[in-house]
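Here's the structure, in structure tokens; my notes come after.
Note that one protein chain is taken out, while the other chains of the complex remain in position.
All chains are identified by letter, namely A, B and C, in their written order; residue positions are counted from 1 within each chain.
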Amino acid sequence: MTVTSPVSIVASDAPDQPDRTPELDGLYREFESELLVPLWTEIGDLMPHAPVSAAVPHLWRWNRLLPMATKAGALVPVGRGGERRAIALANPGLGGRPFATPTLWAAIQYLNPREDAPVHRHTQHAFRFVVEGEGVWTVVNGDPVAMRRGDFLPQAGWNWHGHHNTSSEPMAWIDGLDIPFQHYTDSTFFEFGPDEVESREAPDRSRSERLWAHPGLRPLTQLDPSPATPLLAYRWEHTDRALSEQLRLEAEGYTATTEPGHAAVRYTNPTTGGDVMPTIRAEFHRLAPGTGTATRREVGSSVFQVFDGLGRVTVGSASWDVERGDLFVVPSWQPLTVETEHGLDLFRFSDTPVIEKLHQHRVQIDPRKHA
Amino acid sequence: MTVTSPVSIVASDAPDQPDRTPELDGLYREFESELLVPLWTEIGDLMPHAPVSAAVPHLWRWNRLLPMATKAGALVPVGRGGERRAIALANPGLGGRPFATPTLWAAIQYLNPREDAPVHRHTQHAFRFVVEGEGVWTVVNGDPVAMRRGDFLPQAGWNWHGHHNTSSEPMAWIDGLDIPFQHYTDSTFFEFGPDEVESREAPDRSRSERLWAHPGLRPLTQLDPSPATPLLAYRWEHTDRALSEQLRLEAEGYTATTEPGHAAVRYTNPTTGGDVMPTIRAEFHRLAPGTGTATRREVGSSVFQVFDGLGRVTVGSASWDVERGDLFVVPSWQPLTVETEHGLDLFRFSDTPVIEKLHQHRVQIDPRKHA
Amino acid sequence: MTVTSPVSIVASDAPDQPDRTPELDGLYREFESELLVPLWTEIGDLMPHAPVSAAVPHLWRWNRLLPMATKAGALVPVGRGGERRAIALANPGLGGRPFATPTLWAAIQYLNPREDAPVHRHTQHAFRFVVEGEGVWTVVNGDPVAMRRGDFLPQAGWNWHGHHNTSSEPMAWIDGLDIPFQHYTDSTFFEFGPDEVESREAPDRSRSERLWAHPGLRPLTQLDPSPATPLLAYRWEHTDRALSEQLRLEAEGYTATTEPGHAAVRYTNPTTGGDVMPTIRAEFHRLAPGTGTATRREVGSSVFQVFDGLGRVTVGSASWDVERGDLFVVPSWQPLTVETEHGLDLFRFSDTPVIEKLHQHRVQIDPRKHA
Partner (left out) sequence: MTVTSPVSIVASDAPDQPDRTPELDGLYREFESELLVPLWTEIGDLMPHAPVSAAVPHLWRWNRLLPMATKAGALVPVGRGGERRAIALANPGLGGRPFATPTLWAAIQYLNPREDAPVHRHTQHAFRFVVEGEGVWTVVNGDPVAMRRGDFLPQAGWNWHGHHNTSSEPMAWIDGLDIPFQHYTDSTFFEFGPDEVESREAPDRSRSERLWAHPGLRPLTQLDPSPATPLLAYRWEHTDRALSEQLRLEAEGYTATTEPGHAAVRYTNPTTGGDVMPTIRAEFHRLAPGTGTATRREVGSSVFQVFDGLGRVTVGSASWDVERGDLFVVPSWQPLTVETEHGLDLFRFSDTPVIEKLHQHRVQIDPRKHA
């Protein structure tokens, strides 16, 4: 190979470095030509005392995203090759790559009336979350799943899926995937399916819900634990009721909320009680009016979307007033605080299953300081 | 010790036995006095080629149980010491002990109007299943749980619980427990609580349901897997709907039933997706009119109660026409076949978690012979 | 069925019982004829405040067992049908059945010079432990495994196995199995193999040891966890060294022993780190001279064999001076204390995996009172 080595060693002037001498410079040049890098010049970056993410806190406003998606709806067709009219959040700390965090992809997807997104499958785990609108069915292995405001719709890796809009209105929603993580670990496979979805049926409930959305019950046809959830739709009515009940139980004097005024549920795989997908955790949080969260930081990164209400979010040194549809990113170990006067509903997804399964998880909670 | 040895060795006349001689008889007498038993005289009973249960297939008819429970309601008070007006099925093969199978207890329990069953807790895992009636609340750790026809109400070991009948009608239901198994393994602990239940509230839904009965969602307050389900009521409306949907999906051409016309669900622990309790499995089976099951036998024992409909049940060499409320027992490795002209709903509980966790499970299925 | 009902209800005269009246007697007779038993007359036995085992503490002395086994060697042939010249301990509390505890079988097995025990397999999990002697090979799935003093030789369920004595001396050892437990749960299957062992080879090390007895290493040919250990011999030299090292580390000031002067190891399945077999735990304990254990009781039952040394053992109200080969039984929840002036080596097996997997385990430790 006659290419120039990509290695370039810059002698650090930190106090703990070896004296700079011609011999040392010569050694460093040898290292470069042999594709070697010393630990002692890199350790500060590689092994910090606590996580220092390249990703930064950032907010994308729904009222800017949606018009751009609409414009893309007019200019960009959906079809084989491009596959999806999806526009991804690019964390400003990650070099312009379409990565919301080092591990997570978040995008707005847009489908015109009567439009199809072609069928494919991939190892990446995916979900849809709908902040507004309806009319699209996502067809997963031939099972048509209605998408409506508040629904969480997981599509675990290697399932065939396409979408079709049966209505006369366009529809936008967000996609969450582990594209960056699978790209990083070089584990991504992809296959094309038919250009059109297998079924144009538009039932109110998918077959997966008819089999699986019965609390505490599982069909005897599928008894083994599955790494990803067989339930393809987690409906808003259930999520909303679960959160309301937590706040009501709290008001009645029982332990039900995560902290005062803060109700929260995790979406789970009914075959294991664990996360819906091997690499992605999804949760929904509701803050009652006039409350706020403790300041909390943890290893692993998250993306939040405001589902309803108004609030103030602080992530590290950034702080934003947020409203419906806004998306923000919490990098690893950045402290997060949320406060609301009017009440706030937040959807969250994160890479925590990766972090927990590999025993890297740590949390630090700074209880709320009341005024 | 001057007691007589309980050991008594009878020289077998099987062809593989040693010749009977005075010396051998002398040795056997020595064995007896030393509390020893040779394998070679016992192996046929102890190590059969396939399981031969002492328990036998047996049917108890609801229309005979209920009048006796009613009579007990008139004659036997419920209070501290006796604890429960529960009358247990005694398998005729098990020596008169109140054991439906070697591992399982099944009883009819009866509570008069305005009556209380006092609070206690024990390591035995328990559940209630209601074939008819309503008006009783079981109060588990202070959480009042309504009991109504079709409901399955687990009460895992070491939870405080009592019952109270708020209505002006008596109520009867069945109790299932692992009393025989915990008695056998000498692992039973028991404590008295108050003589009256802590709460006379009679809410429609228990707090456990308000926290846990949302399909695929779990509260963030309880994220660790728990060996027993935190959900205290599995309501009939959900069970019924899950079964109906399976039969409808089958009719639409999809895989949803266990075998043609046979819908079935397992009650599960939402924190793990596994069985509701460490030692007891509970399921509900629905046979469509005009169908029947394959003949199936498996290691481990079960108790069934007919919830609705009419059918014919064959267990080994026994065969019965069954109707609402009837209870029958399927001992280990006894073949079971069920047929119905009118449709049949069956509740089942079994010791299969014990068998499976210890890797002793085997199943043999003989597909249905169609006429 | 015209047989007499096995149920016989005796009206208890405990203070919490219903008043004895002709009506109540009539009801009890009805219960009997319908195969029913009330809880209120049985609860004291069935649901005690803490475990009360029918099994009792008992000691069998090696110097009485061995002569009887020798006599059986002269009088009882080993062959197809009787299968093994094994003589089982019958706990005096268990009605003369060959059960050391409710769940465990313990027997002395004896093989004459040049004798074979025929090949069979069964679902029962088994092991051999050798307190003295050598010369027998147990052949497991065709792999000949030498048996020598101090060796622990597990033979998990459903493996073909036979034994052959290659030497000119008889040999005796103990067998441990879960025969009572599998008999109780009706899960036992059994098959005959050839009348003679497949291999008369007598290698020093079995093939299983050559593959598996390398600390912390496993062959890439078998990477899945297995419910039972693939390692067929745990040699005395390793056990002895592990125990000696614990006592030496303790003397050097490090945490290594279970309590002062008490070294202990558990035999484990290298594919999981857990117990060697699904239903049986096996351990080895060494007490240094002049030490003793805390008094400890736990749910589940154990059998111990003295491997070496002299000591005093107290189980509940029983107390014995023990020496090499003596076997004793510790029923569930009976307190155990061991003391020794000269040092004591104890082999132990128990049903704890059953108890732990079903979440029934409890331990109570009363620290040692020093004089």
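The definition used in the following text is that contacts are C-beta pairs under 8 Å (C-beta built on N, C-alpha and C of every residue); 3 or more make two chains touch, one makes a residue touch a chain.
Quick caveat, the model's predicted, so the values are computed rather than measured.
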* Where does the absent chain make contact, in terms of the chains shown? -> A, C
* Asked: Which of these, A:21, A:255 or A:319, touches the one chain of the complex that we don't see?
  -> A:21
* Of C:11, C:242 or C:294, the one touching the omitted chain in the full complex -> C:242
* To do: Can you work out which residue in A:80, A:114, A:200 or A:342 touches the chain that's missing from view?
  => A:80
* Sort through A:114, A:200 or A:362 and give me the one touching the missing partner chain. => A:362
* **For chain A, residues in touch with the removed chain** => 1, 3, 5-8, 14-18, 21, 23-24, 27, 30-31, 34-40, 42-43, 46-53, 55, 58, 60, 64-65, 68, 71-72, 75-77, 79-92, 94-98, 102-103, 107, 122-124, 157, 179, 182-191, 227-228, 278-279, 299-301, 331-333, 351, 353-355, 357-362
* Chain not shown, touching residues in chain C -> 207, 210-221, 223, 225, 229, 231, 234, 238-239, 241-242, 245-246, 248-249, 254-258, 264-273, 276, 283
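Just so we're on the same page, only the chains that are shown with their structure count from here on.
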* Common touching chains of chain B and chain A -> none
* Call it same or different for chain B and chain C: same when shared residue numbers make up over half of all numbers used at their interface. => same
* Asked: What pair of chains is linked by the most C-beta contacts?
  -> B-C
* Separation of mean Cα positions, chain B and chain A [Å, integer] -> 44
* How many angstrom lie between the CA centroids of chain A and chain C, rounded to a whole number? -> 53
* **Sites on chain B at which at least two other chains make contact** => none
